[in-house]
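Below you'll find the structure, written out as structure tokens, and then a few comments.
Not every chain of the complex is shown here; the ones you see sit where they belong.
Each chain gets a letter, A and B, in the order it is written, and its residues are counted from 1.
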């Protein structure tokens, strides 16, 4: 038995919307600790890690840990039908997820559970050389700039600077945020001993665009990377949910 | 001779816009009682009944009853060119409909009359088991919900409840309005003796979407139906015009 009631639907809708641009089916582990989803995109380039905390719910009852696999774009389409003032109830039936929206009138939706074809995903253990907290709009601007001349973006940190750049055949773009930039909230290097080093890695703009759709309701955004190493992007909406993405680097193979 | 002058163009434009999504040519009967149009869509699924009352016009002169057939999408395109403050004059020439818009400057448009290829339409005599007055936004929401899982919607009334639902292969949607819902203005059954019965019929969502485009300027919206029987949708803009649609039911043939 699982039943959850929540009032602010937007954060759930925005997070699942971002995720559904990367993966089509999602398996939630529903337990007393909340609803968790760990999944790899079909091309094995990006991993999604979502934790919906029980504190997001007005009521949250679950008697045993269970898995629930649904088509995410179906789920998002239904969540988008909610009115802002609606209260949403999620309920797990034998083979169905029922969604009830109650406001001016009562609405109910049911979508089938799917037999998950995907085995459980493990979150890889990664060690990063830096951690950047940044205003989402600045990060988006830097990536959009880069998109004009290339399909991938280069992230680079020196001890005092975070740079987003791209190199096209003949054109270039560069955005530089220093510790003075109001948009750069913090910039830390993990190992201050190596602080002279430039840390630099390249990522797909297409994937970053999809990932950044998840930033809408975030209070904080952090990114972490190392040279030619995966990128971790983490959105936190305090007390409500954490949404993380791990994105493989683009490494030039000549 | 026909000449009509009107100041609030929006209601005429919105009504004709809805109608033009169902029928391409429209024959108006222009008489002292106003401008009337009764027409069936090419697939014979929906009938349009429009009465533009003489009271909508500032000036309205017609010396004899006459028919005027025009291409409706041409007419709507021209009406959309009007500025909000413009005064519109409609005038019937030998073989042309002239439209003049006067505001900051003078504009005139003329479109050709068409030889109507369609014989006159009779409004069928129908008897309905119920009558529902409803907020347009609630009706639209219910139909949009249904559109997620099916191409047709089921309308159902019990003595106290109006339900809009749909059944997909594996998914379902349901919106329930009771007499407590602020969006349900009234719900009446025609024959209170049969009040125990469920009245239930199925209609095409595609057609309903087109019909509901006519709701923009409506003060009141009513719908009426019976089990496996046509639906009547009626928009009233008091003292200005009445716009009705009759839509054939979808009956399952197994």
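Just so it is clear, contacts are C-beta pairs under 8 Å (C-beta built on N, C-alpha and C of every residue); 3 or more make two chains touch, one makes a residue touch a chain.
None of the values given here were measured: they were computed from a predicted structure.
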**OP:** Of the identical chains, 2 are shown; go ahead and state how many the full complex includes.
**Re:** 3
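Assume only the chains that are shown with their structure count from here on.
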**OP:** Superimpose the Cα trace of chain A on the Cα trace of chain B, which carries the same sequence, then give the rotation angle to the nearest 5°.
**Re:** 120
**OP:** Take the average of all CA coordinates in chain A, do the same for chain B, and state the distance between these two points in whole angstrom.
**Re:** 45
Original post:
For chain B, which residues are in contact with chain A within the complex?
Top reply: 138, 141-142, 144-145, 148, 170-178, 181-184
Subject >> Residues of chain A defined as touching chain B within the complex >> reply: 74, 77-78, 81, 83, 104-112
